[in-house]
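Have a look at this one.
Complex shown without one protein chain; remaining protein chains in place.
Just so it is clear, A and B label the chains in written order, and each chain counts residues from 1 on its own.
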Amino acid sequence: MASSTFIHSAPQTGVRGFLRRIKLGEHFSLLITFAATVTILIIVGLLIYELASNSGEAFHKFGWKFITTSDWDPNNDVFGALPFIYGTCVTSFLALLIAVPTGVGAALFLSELAPPVISNALTFLIELLAAVPSVIYGLLGIFVLVPFIQDHLYPVLKQFSFLPLFQGQFYGVSFLSAGIVLSVMVVPFIISVSREVLLAVSTDQREAALALGATKWETTIQIVMPNASTGILGSIFLGLARALGETMAVTMVIGNTPKISASLFSPGYSIASVIANEFGEASPGLHLSSLILLGLVLFGLTIVINAIARVFIMATAQKGA
Amino acid sequence: MVQTISITRKITNVVMLTVTGLLTLIVVSVLFFILGYLLWHGGSSLSLQFFTQLPKPTGETGGGMANAIVGSGKILLLASLIGVPIGFLAGVYLAEYSGKSFAFLIRYVTDLLNGVPSIVIGIVAYALVVRPMKHFSTLAGGLALGIMMIPIAVRTTEEFLLSVPKSLREGSLALGATKSRTIFTVVVPAAMAGLTSGMMLNLARVAGETAPLLFTALGNMFWSQGWLQPSAALPVMIYQYAISPYDDWHQQAWAAGFVLLALVLTINITARLIIGRNPGSSRR
Partner (left out) sequence: MKIGFTVGGLQRCSVSIAAAAVLCVSAHAQILINGAGATFPAPIYTKWFSEFRSVDSSANINYQAVGSGSGINQVTNGTVDFGATDGPMTDKQIADAKIKVLHFPTVLGAVVPTYNIPGVTGEIKFTPEALAGIYLGKITKWDDPAIASVNKDLKLPSENITTVHRADGSGTTYVWTDYLSAVSPEWKAGPGTGTSVKWPNGLASKGNDGVTGLVKNQKFSIGYVELVYAAKNKLPYGRVKNSAGNFVLADLHSVTEAAAGAAKSMPADFRVSIVNAPGKGAYPISTFTWLLIPETISDAQKKQVLVGFLKWALTKGQDYVEALDYARLPKEVIAKEMKEISLIK
């Protein structure tokens, strides 16, 4: 198809012309796809450059203390990012704690154990759910989830207040609420991708195991899972990346208080939320630089997570081989 | 003697079936609840004026989100025009042409981009587009969302292209087709189901993004003309209205949520119809 667009003074007839047209078409296809990858490299390069150059001032002033101190005072030009890092980590970790067992379990059910009709119908619904915009989760978070947690979950968890996790006053907006909202957002994604990966395991292996007398569950856990585990892990880390950077749903239910507390009941703040709330007002200077440095820290956090993911995936792939 | 399956194994089987089934049930009921709640609350708040009127001054009741609906549409259109071609073509390169080390680099960089939080994309778009241009615009918003679409587009394309059996490629080449012909007329169509559905999900995902629009498209009380003016967008309006104290605005936020969800679901369902069959079933 591409070959017909090149009409030049080059030989057009005969075998040589034909071959030339094919070659041009090849070149075009190769070039345009290559150009796309280069574009991506340029975009990411620009992004990193902007972040690095604009955060220089803050890094110069605070150095590594930026991520170890917790004093955030725009009025007095003191910026310590620890509360935000803490909030981001706690809420994301809580989200995964809930979403991973639920998600992988459901994915297993849908791909291995459920009859195809049910599986397809439910998957259809769940994939529609992965599509629900985050701000709608925030909307439901404020008006449905937070009151629900306050009325029903808090009294239950309060019983465990001997644990530092569940101590102190509860305002509704909290690490707990943010973590739960995030988990609901991440679950459909984990299910959807995990299921695809599980289904991609060839039926030969399943049938072989079943023929040898394994139960459905044993086939699943011993044959299918190991083959799919890299993909599943990948989906988990993708989910984590989403949770780390989630802004709106979190800022609507976390309380926006830069506080470090062991208790999940405490209100908190996340990196993405503080950037969203304070970026508009920060004129070029230390405040803006600190916010961008925060953005870089968050970005760095996700790079580290992704790197760990890669290590996991490589190790698991070798194990399964 | 015929060996029978031990009781423990049978029980484990049933128990795990039940457990995972329950987990799925929980997920699905939560999902049903969300959909239902939104449909009920949002649907009951819908009115003609929501679709046709502009927002009213702060605190006054009435008005609608006509400009936000159109604004979102324009921003998403622009985002697709940027994100889909770049992502798709890059994915093709990775799946069909690339050498191992370059592929590793691209995949890593794309993963990096995917890991960039949406708010950070927003502030970078602000620095790169809004500040030099000296105004907020639909263009900046579309660019930010388009960049967000790229990583998933690349990943989806690569994965689904790679999942096309080698035999198809080899068959095509054996019949004398060139590599590019093979890719674009044989492999891509074979992966079309997954590709389209992947792109659709991708678009639907950025449709609800709010954070990148805060500092790019900003917002507009009026119609946004062309591509270089600030624009209202549904997700941003939902956020502003939801955290406000006005009940009327809450109603409108629900209605907007309903519209946004309907938009997103329509995209999803259309994708399936185009393919003509459920991608899930094609694998078994």
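Assume a residue touches a chain if its C-beta (ideal position, glycine included) is under 8 Å from a C-beta of that chain, and two chains touch if they have at least 3 such contacts.
Values in this document were obtained by computation on a predicted structure and should not be read as measured data.
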Exercise. Sort through B:121, B:190 or B:218 and give me the one touching the missing partner chain.
Key: B:218
Self-check item: Per the touch definition above, residue among A:99, A:129 or A:173 touching the missing chain
Solution: A:173
Practice problem: Please give every residue of chain B in contact with the chain that is not shown. | Solution: 56-60, 81, 130-131, 134-136, 218-223, 225-230, 240, 243-246, 274
Quiz prompt | Absent-chain interface as seen on chain A, which is shown | solution = 71-76, 78, 142, 146, 169, 171-173, 251, 255-257, 267, 273, 277-278, 280-285, 287
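We adopt the following convention: only the chains that are shown with their structure count from here on.
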Exercise. Would you mind pulling out the distance in Å between where the CA atoms of chain A average out and where those of chain B do?
Key: 14
Exercise. Please name which positions on chain B make contact with chain A in the complex.
Key: 3, 5, 9-10, 12-13, 16-17, 19-21, 23-24, 26-28, 30-32, 34-35, 37-38, 85-90, 92-94, 96-98, 102, 106, 109-121, 123-124, 126-128, 147, 150, 154, 163, 178-181, 183-185, 201, 204-205, 207-211, 214-215, 235, 238-239, 242-243, 250, 253-254, 257, 260-261, 264-265, 267-268, 272, 278, 280-281, 283-284
Quiz item: Okay, in this complex, where on chain A does chain B touch?
Solution: 1-2, 22, 25-26, 28-30, 32-37, 39-41, 43-44, 46-47, 50-51, 54, 101-103, 105-106, 108-110, 113-114, 116, 119-120, 122-136, 138-140, 142-144, 184, 187-188, 191, 195-196, 199-200, 203, 213, 215-218, 220-221, 238, 241, 244-248, 252, 271-272, 275-276, 279-280, 291-292, 295, 298-299, 302-303, 305-306
